[in-house]
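Left out: one protein chain. Kept in place: all the others.
For chain A:
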Amino acid sequence: MEENGEAVNAQWTIKEGDYVVLKREDVFKAVQVQKKRKIIFEKQRFFLDNAIGELYGTNFEVASGGTLQPRKVKHEENPQETKEAGMDNRNIVDDGRSQKLTRDDIETLKEQGLKGKEIVQQLIENSTTFRDKTEFAQEKYIKKKKKKYESDITVLKPSTRILALMYHGREPGKICHLRYDTLAQMLTLGNIHAGSKVIVFDTCAGLVLGAVMERMGGYGSVIQMYPGGGPVRAATDSFGFPAHFYQTLHEFPLAKVNALLAGALSLESEEKSGLEDSSTGAGELPQKTVSETEEREAEHSSPDAEAMEVTGEGPEDKSKAERENQRELRVQEKKIKLEEKRKRLLAAASLLEGRNADGLIIASRFHPCPVVLSLLKFVAPSRPFVIYCQYKEPLIECYTKLREQGGAISLRLSETWLRHYQILPNRTHPKLLMSGGGGYLLSGTTVVMDTAKSLGPQRVEEPAPKRQKLEETDV
């Protein structure tokens, strides 16, 4: 890992096309680095052009015109030099006139292109009460003003930690209010690691999928089950995984799970439904059987012949022919796409058919019960599974159903509470209590299903003697 400095640096520098996360204070935003592309983040407009070539973790300041300037040296703390401070606030009166600078003054300072740090200094100097404030209050004042006027932006490499924090902070609705500590529990309870074969069903924008892929490191395989027309991977893409990670990623439609379980997964019907699915072709391209499409392709297989035909015809016909040509191209493209889709479906189906997956992770807005009952059939015995739900009640139902059905032990319904702390000399206390909003988990381990039915509830009782069986196994 330490061969030479440059090789190491290449991996750690920001490149064009990279997926990155911008950070200001505790606010994150995921973007892709593109030249001359305006980014709006925390009420600031800027371009990421200057970030290219810098190291990840670099702090930038937004200069006028929206260019970023790297700020590598940490600026010294506390611009206030005089260490004067009051003892308490008995003489501080809120008359609304402690700040001598008006809003217009501040705007003018900004227009003059003054740095944020300098504006904060001006605000302090023009505050009549600043010197009377306690040391703690002064620090708090400076921190607040810094937050408003200083605009450091850090460019970070994406990770599950950062993206989970970001989604929870910005768009909790898109990830079913899955809090980051809950996601962390899922990955651990699911024993997600390199080399395994994991089934993921996630309607959390692909965040859970991305988290699983990060933990697998491109080793093993992931099968993403998806509802509707196709898998959602907006958050997954934000991880910026290398291309080879995607070679281990498969997808399979939930709508075909029953067919697969019944051994009746037909591929012919897949192509037809594929045609129906693709929105672009549905209108202009009437229902067509595969063989018909193939015939049409065969007719126009030689582009040269077609070009000769075209030259011989009038201008009106030419445009008509061109249209025809384009249509053919589109049909061909679609066919390639369908073929590709069919191959991918086959690959995913063959992975599932083994019924030997090493884990199952569910985090969706659908009722978890039917999902887990059918998907658990693809999992090998002695493997963990984890189901997330924003609400407790559906998981209670799952728990009961799994108990009745058998095939799963160590069922555990849980929730985590997360508490952050402010740690400062003489000012240490909990920050905020987050509770309830992080969702619930039902986890367990699969075991070989009993052939005899309804053994689940009897587990508590002393099992009946089974000498016969023992003798059989002794042989």
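The definition used in the following text is that a residue touches a chain if its C-beta (ideal position, glycine included) is under 8 Å from a C-beta of that chain, and two chains touch if they have at least 3 such contacts; residues count from 1.
Criterion: contacts and distances are computed from a predicted model.
With the options "Trafficking protein particle complex subunit 5", "Proteasome inhibitor PI31 subunit", "tRNA (adenine(58)-N(1))-methyltransferase catalytic subunit TRMT61A" or "Ribonuclease P protein subunit p30" in hand, the undepicted chain maps to the protein name "tRNA (adenine(58)-N(1))-methyltransferase catalytic subunit TRMT61A" (source: UniProt).
For the chain left out of this panel, the touching residue among A:Leu189, A:Leu209 or A:Leu360 is A:Leu189.
Of the options A:Phe46, A:Phe130, A:Tyr167 or A:Tyr180, the residue whose C-beta touches the omitted chain is A:Tyr180.
Counting the whole complex, the residues of chain A in touch with the unshown chain are 1-2, 8-9, 12, 55-58, 72, 74, 159-161, 164, 180-181, 183-185, 187-189, 191, 193-196, 214-219, 356, 358, 380-384, 392, 395-397, 399-400, 409-421, 423, 425, 428, 445-448, 450, 459-460, 462-467, 469-470, 473-474.
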